[in-house]
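Here's the structure, in structure tokens; my notes come after.
One chain of protein is taken out of this complex; the other chains stay put.
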Amino acid sequence: MVHAGNAKRLFGTSGIRGGFDRVNPMSSMNLGRALGTLLKGNGIVAVGTDARTSRVMLHHAFVSGLLSTGVDVVDLGIVPMPATGFQSSLASIDVGVIITASHNPPTDNGFKFFRNGREFLRSEEVEVEKHYFGQDFLVADWNLLGTKLFRNIRTPYMQRIKTMIVKRGGMNGSCKVLVDAANGAASNYTPHLLQSFGFSVVTVNSHQDGHFPGRPAEPSPRNLEFTMNMAAESDFAVTVCHDGDGDRLAVIDEKGRFIDQNRVIALFAKYELEEQDGGLVVVSIDTSNVIDEIVRSHGGEVVRRPLGSLQEELALRYDRIVFASEPWKPIFTELGGWMDGIAGAVRLAQLVVNEGDGSCIELMKQIPEYPMVRDFIACPDPLKKDFMQEVRKILPEKVSNIDKILEVDGVRVERNDGSYLLVRVSGTEPKARFYVGGRTQQSVDALAATAKKTMTTILDALEGNQS
Amino acid sequence: MVHAGNAKRLFGTSGIRGGFDRVNPMSSMNLGRALGTLLKGNGIVAVGTDARTSRVMLHHAFVSGLLSTGVDVVDLGIVPMPATGFQSSLASIDVGVIITASHNPPTDNGFKFFRNGREFLRSEEVEVEKHYFGQDFLVADWNLLGTKLFRNIRTPYMQRIKTMIVKRGGMNGSCKVLVDAANGAASNYTPHLLQSFGFSVVTVNSHQDGHFPGRPAEPSPRNLEFTMNMAAESDFAVTVCHDGDGDRLAVIDEKGRFIDQNRVIALFAKYELEEQDGGLVVVSIDTSNVIDEIVRSHGGEVVRRPLGSLQEELALRYDRIVFASEPWKPIFTELGGWMDGIAGAVRLAQLVVNEGDGSCIELMKQIPEYPMVRDFIACPDPLKKDFMQEVRKILPEKVSNIDKILEVDGVRVERNDGSYLLVRVSGTEPKARFYVGGRTQQSVDALAATAKKTMTTILDALEGNQS
Amino acid sequence: MVHAGNAKRLFGTSGIRGGFDRVNPMSSMNLGRALGTLLKGNGIVAVGTDARTSRVMLHHAFVSGLLSTGVDVVDLGIVPMPATGFQSSLASIDVGVIITASHNPPTDNGFKFFRNGREFLRSEEVEVEKHYFGQDFLVADWNLLGTKLFRNIRTPYMQRIKTMIVKRGGMNGSCKVLVDAANGAASNYTPHLLQSFGFSVVTVNSHQDGHFPGRPAEPSPRNLEFTMNMAAESDFAVTVCHDGDGDRLAVIDEKGRFIDQNRVIALFAKYELEEQDGGLVVVSIDTSNVIDEIVRSHGGEVVRRPLGSLQEELALRYDRIVFASEPWKPIFTELGGWMDGIAGAVRLAQLVVNEGDGSCIELMKQIPEYPMVRDFIACPDPLKKDFMQEVRKILPEKVSNIDKILEVDGVRVERNDGSYLLVRVSGTEPKARFYVGGRTQQSVDALAATAKKTMTTILDALEGNQS
Partner (left out) sequence: MVHAGNAKRLFGTSGIRGGFDRVNPMSSMNLGRALGTLLKGNGIVAVGTDARTSRVMLHHAFVSGLLSTGVDVVDLGIVPMPATGFQSSLASIDVGVIITASHNPPTDNGFKFFRNGREFLRSEEVEVEKHYFGQDFLVADWNLLGTKLFRNIRTPYMQRIKTMIVKRGGMNGSCKVLVDAANGAASNYTPHLLQSFGFSVVTVNSHQDGHFPGRPAEPSPRNLEFTMNMAAESDFAVTVCHDGDGDRLAVIDEKGRFIDQNRVIALFAKYELEEQDGGLVVVSIDTSNVIDEIVRSHGGEVVRRPLGSLQEELALRYDRIVFASEPWKPIFTELGGWMDGIAGAVRLAQLVVNEGDGSCIELMKQIPEYPMVRDFIACPDPLKKDFMQEVRKILPEKVSNIDKILEVDGVRVERNDGSYLLVRVSGTEPKARFYVGGRTQQSVDALAATAKKTMTTILDALEGNQS
């Protein structure tokens, strides 16, 4: 259960994930022991799973490990990831764990840990890793071993979302909604929430099956062809799609067109800023400047953080943050600090009805649609460090009219005209990626050309040095 | 809980059904007391429900009534009707009950009783009615009151179907199947059975919701428009559709066309006759002669029975019957005497793969498609009895080349050329219906004209007499 | 389900109780409908049962009635009455109900309702009775019918008690405790709580069985002969005994002697007054003056209320009350407003260890043991009203040195020397009872003679008038 090329790291940007070689009964048990050791053998850990075929096996091994340290377990059964996040926000629960590989293939599985409603901070992960690799596991005395109880959290979790929706004005009307639940854990949540608010709900892929028979779990356009086709051929006001564990939301309009994630983020941010009278909007480094434009014009401020690290910001200044998001994964701080595609789906349907006159296309007109480019060049792992050092030095020299430079995860250069360029190296593949956006196709093309040329030049030089 | 116009009848052709005025906590409790009294306060009754919103309320009242007589209860939770039939075929269960209104609107609910794997005989219903209306309920002593246990029967029920499918040759290949589960109890069965046999399964309306948000529960062409559209616009080899409790199966081919029920029955009958070397095929009176043609050419014999009465025949000579069916509702006697749309769906997918080269259209070429007419004339309830008496007398005189006349439920005249005409009065509406079929459009049109004319003449005469 | 001689009253002094003629599926369903109507079809009712043989039958009928009004139900399973009281104190629960007949024979059953941690006030009972007898039941629309969830509350309830015990100093040591759980709902609570605090626990009659095979459910001396014998023949520091649903506590010392209830109340009151720096102690009218002596000497004040009515006082001025009790049934306001024999058992064991040096006899030396007399004369129901009117007039004239006269339930005369006399008529039998206590046998005998003579004289006169 180790990351390639990093013998002492368990957690990636989104928890722990992998195939049987990495995520198996033995590693799961030790992970349970490590977490229980971190908790000093005290407290209660709530453990849920998504619907994958290895869920019972891994759950049992992990729970056995936890119990051996003296920690008690609350078994949540099959639940969406956001419900686990919610559970961890309750006073009675110390840590929430979901066994899921989110949108990975069905052969994989993994773990995500929550505390106080937000994902583990890196410092907490490091402590788990220390115990895991050091094999220094606490063993409770025979009469202090943990116990396990079952808890059904569907109703209280859905109630929390309902309360938020009601607070944001309830529904002025109704419309037809198509839900594609990816055969995952959200199948039993999003349709019923929408129904309870009076929507007319049709579902596709909403029977839970860990084989993901309907489509791959990732709600990307290439996996949603069938659903987009259905949306285009029918009369749904909007179509909402999830991944296997419900932290992700993808949106399709009534013409069957996939809505860019940055626009969905901007939309949610706009209304949360209005609702909460301004504040911070925290997004990951790879998001586009349409968010900045919308946020600024509604009295808010954008904070960009590395991918998989929004929780660090949430832990730091939760009270000032009105909304946070990575692409696909909205965090409504009104609810708590977890990514919630289910709440996102219901909130979006609410906006379609209340602000879009029952039309997703109408609603999205509020958020401009700007050109973007996302591409990469090959970059061998050993060169990544030097490559980024050079990028940091050279890139700013190649771009004019710079407004701001961000170095939280790669180098992001923002220009006065709202265009931007992000260069970063992949954490899992031998690639250097660049992301470009702007208000005109011209500005985007120019920046993309600059990026590619600069990156290639740097890399050529490094490879020359090397050989 | 009484039928209009019949103060002493509880059961209709498909068990007990109705809105809150007829099916409510009080009537359900008394029904439980009546059933327990029929059982003399001994034995075990298995009770399941479909997913309707009144399920828990009615279940609780009914179970309380049963327990008060001393009968024990096994709570099956939400299950499809066929799984309840299966349960009643086990030695450990005396009676199986499902609380469902099948394909009725969501405002309704009802009860269906099973014994030895088949629905209650009329004689058994009469005994329940006697206790119900007579209010002569057994009351057990305080220390002999019944108890309730839970049982999960999903796995053994699915295993029974799997065994049949394997016995019929397993799968030679695989294909894409679309399942429309009507947001009902089959959502958790048909997709998983198909998946276990290697099919690629996409579902629509497969999250359980007693509001039937996706479409009305009856799988008729007018309710399946969206699904037929999906089938036409995509590449599924076949599409299978259920009602709310899974006793019904509707089939849609890869062009999105709804397959006539008679042809589905003929198809199943053909292969069961081949599998079991001939025997009886029992069908309801309203089925077409394509069944006779196929059954006879495969060494079988057709028996026609009134609607809602196939169980009488099954109780009489089960061993000789290879297959039975009403429209939509196949009974595989290999499994047991219950109607099973779930087994039907898997069996049909098997035939598509093994006998149709992965094409439903190809498969169905084996079963001819003949013209049919189904129509009615208004017929006031008070005249129905005299009307049918006249029909019985006059109709045979109006039809030439008669091969056979059946009077089990209305009058059915079968001609030598394979054409037929059935005239019967509706049990629930002020209508007299006629069903006509034949191998040519000409013969059908002629018979239909004869039927309409004769029926109108008879009715005119009766109404003349009356006024 | 009506009280003899009072056609419009459901509730007695301790909820609703009776045999099948009064407490049956039909009356339980209507009671559920009445409660749901009182709640206007909204909210959540938590429903538990004790272990009686009719529990499942009545639970099902009652729950069906509740659901039909739209109210949701949380099913607690088999739980002690105090755990239901606890549950009703939680924000998420509107009403808590336990189906139990407490210490009645196993042929009986009944209902007790809780709100905000205390039993229903008489005004709330009256409202239930109004709907019940008026048969004006709310019926929810089909899509608003209630749902049912299960909840296991054993752990949080026991945690609440543990917190109180820890707050009162935990345990300074340990000792051997015998628990007689009356084969009731407390079997799964008191022994485990004691074990968790390190006591050495032996149990008798601690397997749950609604037949009450071990002994009648009432923990009175005549039913505890075997247990008192065991206590005498062995080396337990203390023996604690319950009734069927755990609201009652009886205490036996290490010599096998039954401790008078008034002394147990005085003991608990003393320590709660010390713990909470004085306040009110609310007790029922039939308790003895040893309580007053102890309470006053520890800075407290005694309030006496009619039997079955302490909740009225708790609703009025909860914050000032440090402890309340009827005989057998302690209410620790630190926990909440319910009678709790389980908490009482653990608290008593704590006092034995911490304040009695591991000896119940030693502990009880703090509370004086005074003589008492409890007797009755026959008094026909029709004369009761006039009889009490005369008692109220005449009795005070017959007693000297009166300190105080209480007329909350019968007439209680308290004298300056600490002796007292209570005369009241039974609510369930044709009897007039008198209770006498004092510091000397002489004062008690004298008061008892006065009581008997006065009562007989009054009654003779009334009967003379009558004939």
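Here the chain labels run A, B and C in written order, and each chain numbers its own residues starting at 1.
Throughout what follows, contacts are C-beta pairs under 8 Å (C-beta built on N, C-alpha and C of every residue); 3 or more make two chains touch, one makes a residue touch a chain.
Computed from a predicted model, the values in this text were never measured in an experiment.
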item: Identified contact with the non-displayed chain, of A:63, A:81, A:98 or A:202; value: A:63
item: Touch criterion as defined above, residue of C:207, C:255, C:296 or C:365 at the omitted chain; value: C:207
item: Of A:130, A:176, A:192 or A:211, the residue in touch with the unshown chain; value: A:211
item: Identified contact with the non-displayed chain, of C:16, C:39 or C:181; value: C:181
item: From A:92, A:107 or A:416, residue that would touch the chain that is not displayed; value: A:107
item: Touch residues of chain A, complete complex, unshown partner; value: 19-20, 24-26, 28-29, 53-54, 56-61, 63-65, 67-68, 106-107, 139, 142-143, 145-148, 211
item: Sites on chain C contacted by the missing partner chain, in the whole complex; value: 181, 183, 187-188, 191-192, 195, 200-207, 209, 211, 213-215, 226, 229-230, 233-234
item: Missing-partner contacts on chain B, residue numbers; value: 92, 149-150, 152, 155-156
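Rule of thumb we're sticking to: only the chains that are shown with their structure count from here on.
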item: Type of chain A:chain B copy interface by residue overlap (half), same or different; value: same
item: Whole-Å separation of chain centres (CA-atom averages), chain B against chain C; value: 56
item: Distance from chain B to chain A - Cα centre to Cα centre, in angstrom; value: 47
item: Residue list for chain C, restricted to those that touch at least two other chains; value: none
